[in-house]
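Here the complex is missing one protein chain, while the rest keep their positions.
Entry: subunit A
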Amino acid sequence: MPAITETREQVEKLGQSSYKWGFETDIEMDVAPKGLNEDTIRLISARKEEPDWLLEWRLAAFRVWQTMTEPTWAKVTYPPIDYQDVHYYAAPRKKPGPKSLDEVDPELLRTYEKLGIPLHEQALLAGVEVPEGEEARLPVAVDAVFDSVSVATTFRKTLAEAGVIFCPISEAVRDHPDLVRKYLGSVVPAGDNFYAALNAAVFTDGSFVFIPKGVRCPMELSTYFRINARNTGQFERTLIVVEDGASVSYLEGCTAPMRDENQLHAAVVELVAMENASIKYSTVQNWYPGDENGLGGIYNFVTKRGACRGAKSKISWTQVETGSAITWKYPSCILQGEGSVGEFYSVAVTNNYQQADTGTKMIHIGKNTRSTIIAKTISAGHSDSTYRGLVRMLPKASNARNFTQCDSLLIGDRCGAHTVPYIENRNMSARIEHEATTSKISEDQMFYCRQRGLSQEDAVGLIVNGFCKDVLKELPMEFAVEAQKLLQISLEGSVG
């Protein structure tokens, strides 16, 4: 059964509230001692058998990080994080980087199966068996990252035949050092911000994608992130490079076990699109959000940025953010190439005591660049959600255009929704539009749905999905169905 279908069915089976991905896998781990210093970084680098240049790059980032302070401008509050009380390396004990699925710890595979990603099935299905009556569609290649290490990547052979490189970034460092060295940190420099610098110093794995000139990636690529170990930070780094006239659609999913303490996740994603290249990056973020009293949950401090370097290139971010105790995340586009296009479609849902400060930055550098921002914010319970976005038109961005729409939906009367748009224009031929609305689910709507036989939860799900439709339709189809169910589950217990 295709992974997404199975995930979907699994989600459908979920009955009552609470987080269903909260199980823990008992697996033998290789864990670095707590704390962060140059020795930790040397250890990580040594464990991964990295070349010297990368170690130096990490150490430089660490030295910058030590001079930096955590950003405080986001509308989120949390107790101070003790960065010395975190494990910076945890890997399933087995040789990292298995050659084939057979070498992967069966316990690990079972975990992924529970999460709805049957890697084995996927490998077997490489020939694409389409059940009767079901529409034929492309399979999805999956890279699975467990705590700090990529455990399995499927469909590598098929992809290699097309010239596509899709592998753990640690492996890319070994097998494609020139490519990695050329692009790593070229979009998000090592010292870009506090969390990006931390990531550069200690990142352990992530995915690397390279699509050569003129190649349309033959299938959706997907990475599945899972935090399992206790008191462990997850710092993955993703780098996607798409050459002239090539294209790729990339999906990212994340879950974590339920724990009382908060866990840190500081990832970096860099995208590079050359002339006429197109990258579609979709995220369904479902890290553990904490319990209904706000205990536990993931701190999700992520830097995602794409560079449209070539003319007419396009980068499209779509995100459905339902998880994490705190989300701090602004997937951005640097629109340098003439006529390049940036898009940001976002649904952010907060419930209970979750806090989200998320949005995007569209930096228009080149002529005739265009960007679209559609952000839907849904707040329930005692949660607080902020859209924060920047649209910047630089002096050479003649005839650049931006359209921004921010809609907030409130459920109940103890939550908050905020919109903080920044607009900077230094070119008078640029056109910038901003629309924003705030609404509540009305008593009338609820009563109407319930009179037609819908439960309160179903009614909220239906109304919320209607509210998010403009964003959900941007997701690859199988993902969209999963996202719809997830929205509903995330809001369970928010009414009545």
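Throughout what follows, a contact is a pair of C-beta atoms (placed from the backbone, for glycine too) under 8 Å apart; a residue touches a chain by one contact, two chains touch by 3 or more; residues count from 1.
Keep in mind that, in the parts below, contacts and distances are computed from a predicted model.
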| item | value |
| --- | --- |
| Undisplayed chain, where the name is taken from the UniProt record, one of "Osmoprotectant transport system permease protein", "Glycoside hydrolase family 13 N-terminal domain-containing protein", "Anti-sigma regulatory factor" or "Fe-S cluster assembly ATPase SufC" | "Fe-S cluster assembly ATPase SufC" |
| Candidate in contact with the missing chain, chosen from A:90, A:374, A:463 or A:489 | A:463 |
| Residues in subunit A touching the chain absent from view | 442-445, 447-456, 458, 462-463, 465-470 |
